[in-house]
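Let me give you the structure first, and then I'll get to my questions.
All protein chains of the complex are present and in place, except for one that has been dropped.
Let's turn to chain A:
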Amino acid sequence: MAAASNNQPLLEVRSLRVEFPTRRGTLLAVDDVSFDIAPGEVLGVVGESGAGKSLTGNAIIGLLEPPGRVAGGEIRLEGRRIDNLPYEEMRKVRGARIGAIFQDPLTSLNPLYSVGRQLVETIQTHLPLSASEARTRAIELLKEVGIPGAEMRIDHYPHQFSGGMRQRVVIALALCAGPRLIVADEPTTALDVSIQAQIIALLKRLCREHGTAVMLVTHDMGVIAETADRVAVMYAGRIAEIGPVRDVVKHAKHPYTKGLMGSIPSLGVRSERLTQIDGAMPRLTEIPPGCAFNPRCGARGQRCLVERPDLMAAGTTRAACWLHDRGGVGPAVGKETVDA
């Protein structure tokens, strides 16, 4: 939204592959994923559990759990390649250039240190400030994220904060060195709806004020719809559709995105039944040949069974579906009766 299209993107991900070597062979959890994030832009990444959205986020911040590893592709931040940096180099990028917010605020804070100590430590790691300057900045940050009585609360421990307040502290931690990009992995999933609204509003405001770009990973389409500028829908380790959020939500081009939007109960339309996509996402060991969505797709043709579609222009979005190719899907093949 903020950036002009001729600017260099802040983050470039090209043909990213993340794999897990296992005894029974290598599992490809993220397969050939490419996208850009412009400075100040909010990119939403949605998908069901196991679609590879969190792994994509973790690969960007360089925190893939072994044995998971980046097996191919490139990640560039401000033009500089970061996926092959040595561990110590990456530590300097992480926190200073990329901030991270995780789902559970209790596990991302150290329970043995006061929040002030954690903030001061992070600030001093990345910025040349004295202890008292860092503390002043920490108090400012806590005020900025809306913690009442910040001067007193700074010496409290994580367990003395409620879930919503803890997530505010985590946001302060992520912002403390002034990063250009924040990777937020399910930042509101553990919170109640009323708190979720507060946190989303806060995140939006802070990123607008600081010009920070956000990669917002979540399964909650509602959060994406009101927060993101663009959205990438992931399915079985690949991007199924990517485009401006309004177009993807309202005029989805990929059959999976259409089904996903239909299956979300919404207010105002009370139908007898929700649209349902039969079956479930395939396990990584059982990804079908051709388009990974083909067994559940109502529009599949012969071509979908054998040839894997890449992202292609589909109106205002880009979708990985042969329906939008000049060649089409080929002769129709009925949907498999997948055992749901």
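Operating definition for what follows: a residue touches a chain if its C-beta (ideal position, glycine included) is under 8 Å from a C-beta of that chain, and two chains touch if they have at least 3 such contacts; residues count from 1.
Operating definition for what follows: contacts and distances are computed from a predicted model.
A.B. asks: Per UniProt, what's the omitted chain called: "Hydrolase TatD", "Fe-S cluster assembly ATPase SufC", "ATP-binding cassette domain-containing protein" or "Phosphoribosylformylglycinamidine synthase subunit PurL"?
C.D. replies: Options "Hydrolase TatD", "Fe-S cluster assembly ATPase SufC", "ATP-binding cassette domain-containing protein" or "Phosphoribosylformylglycinamidine synthase subunit PurL" considered; the missing chain's recorded name is "ATP-binding cassette domain-containing protein".
A.B. asks: Out of A:26, A:84, A:110 or A:162, which is the one that touches the chain we can't see?
C.D. replies: In the complete complex, the chain left out is touched by residue A:162.
A.B. asks: Considering the complete complex, identify which of A:131, A:152 or A:280 is in touch with the unshown chain.
C.D. replies: Of the listed residues, the one touching the omitted chain is A:280.
A.B. asks: Of the residues A:170, A:206 or A:249, I need the one that contacts the missing chain.
C.D. replies: Of all options in A:170, A:206 or A:249, contact with the hidden chain holds for A:249.
A.B. asks: Using the touch definition from the top, which of A:25, A:66 or A:265 touches the missing chain?
C.D. replies: Answering carefully, the residue with contact to the hidden chain is A:265.
A.B. asks: Can you tell me which of A:225, A:242, A:304 or A:319 touches the chain that was removed from the display?
C.D. replies: Final answer for the missing-chain contact: A:225.
A.B. asks: Considering the whole complex rather than only what is displayed, give the residues of chain A touching the chain that is not shown.
C.D. replies: 48-49, 162, 164-165, 192-198, 200-201, 219-223, 225-226, 245-246, 249-250, 259-270, 272-278, 280, 339-340
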